[in-house]
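Below is the structure I would like to discuss, written out as structure tokens.
A single protein chain has been omitted; all remaining protein chains appear in their positions.
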Amino acid sequence: MRNMWTLYHKEMLESLRSYKLIWVPVVFIILGIMQPLTTYYMPEILKASGNVPPGMLEGYEMPGSAVVMAQALGQYGTIGMLILVLGVMNSLAGERSSGTVEMLMAKPVAPAAIVSAKWAAQLTVLVMALGLGAAGAAYYTEQLMGPLSWSNLAAAAGLYGLWLLCAVSLTLLFSAWLRGPAAAFLGLLAAAAMSLAHSLLPSQLGWTPASLTAMSAEMMTEGGGFAWGPVLFAGILIVACVAAASLLIRRNQLPE
Amino acid sequence: MDEIKWGLIGPLLALQALLAVIGLISLGKAERTRGPKWLWVIILIFGNLLGSVAYFTVGRKDN
């Protein structure tokens, strides 16, 4: 346990020195507040771009604050996920390819402690980024569109964060036996495949973690729609990823 | 929407600038980058959000 804390501390120090602890949250805040801003100024933007069919601007209706907030969270599903996945892809792969893991494993350290510490550090970055990003987006939405339910927002952000954590955990697993870029590719592919499967068969695959995004949006706009299935399966997926990564890193630790 | 709300747009611009500045500081300290440094300077200054994200994610070489 103490080793895990030492390793976690090392991960966080690296995040700080590489500015990751600053730039990822800043990007998430920018992504979050851009959504209400662009929605608010959409008529101006359209007008400025010219060739708008007449009558279209008159029909433009400002969406409600909850809808805009749900859209803001949706922004994190693409660029946000990409940033997080690229940030985790080298966490184990880099230690393997550079050889730093060899001296780590020669110390009385359990592979599970190494993987868990890395996972916890990624989670910390994710929570900071999503927390600040969602708070920023909510502030802008309230200023521009109207009041929001902050309890709904917290639940919606939590559900969205769980989905992002699934993608991060999958990438961490692939990072235990592949090179970084391949791990990122497979991590994103797995998340995309889950989303696609879920959108094709929404009723049959309602229990998969991929339905967390829709659940998050519903939670934001309607204040309900919570189901245990996807949350439970997301939890199982994440634990399985960390456990499998621990087993793999024990086997793949040494450079040939 | 009679006027531009600088109170809300200002922080956005400030955050973009902050990101570019952190990127430039990091670039100054970095020993090795993918591609020439001067190119990253241009990307960081004129590349907006995506330019900065590109620098932080793929621009630096670890170790």
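Observations on the model:
By letter and in written order, the chains are A and B; residue numbering begins at 1 in each of them.
Methods note: a residue touches a chain if its C-beta (ideal position, glycine included) is under 8 Å from a C-beta of that chain, and two chains touch if they have at least 3 such contacts.
We adopt the following convention: contacts and distances are computed from a predicted model.
A chain of the complex is left out here; the name its UniProt entry carries, from "ABC transporter ATP-binding protein", "1,2-phenylacetyl-CoA epoxidase subunit B", "DNA polymerase V" or "Sulfur dehydrogenase subunit SoxC", is "ABC transporter ATP-binding protein". Here the missing chain is touched by one residue of A:82, A:105, A:135 or A:154, and it is A:105.
Against the chain not shown here, subunit A presents residues 2-3, 6-7, 10, 13-14, 17-18, 98-100, 102-109, 253-254.
Here is the rule we go by: only the chains that are shown with their structure count from here on.
Subunit A contributes residues 18-20, 22-23, 26-27, 29-31, 33-34, 37, 40-41, 43-44, 79, 83, 86-87, 90, 94, 98, 140, 143-144 to its touches with subunit B in the complex.
Partner subunit A is touched in their complex by these residues of subunit B: 1, 5, 8-9, 11-12, 15-16, 18-19, 22-23, 25-26, 49, 52-53, 56-58, 60, 62-63.
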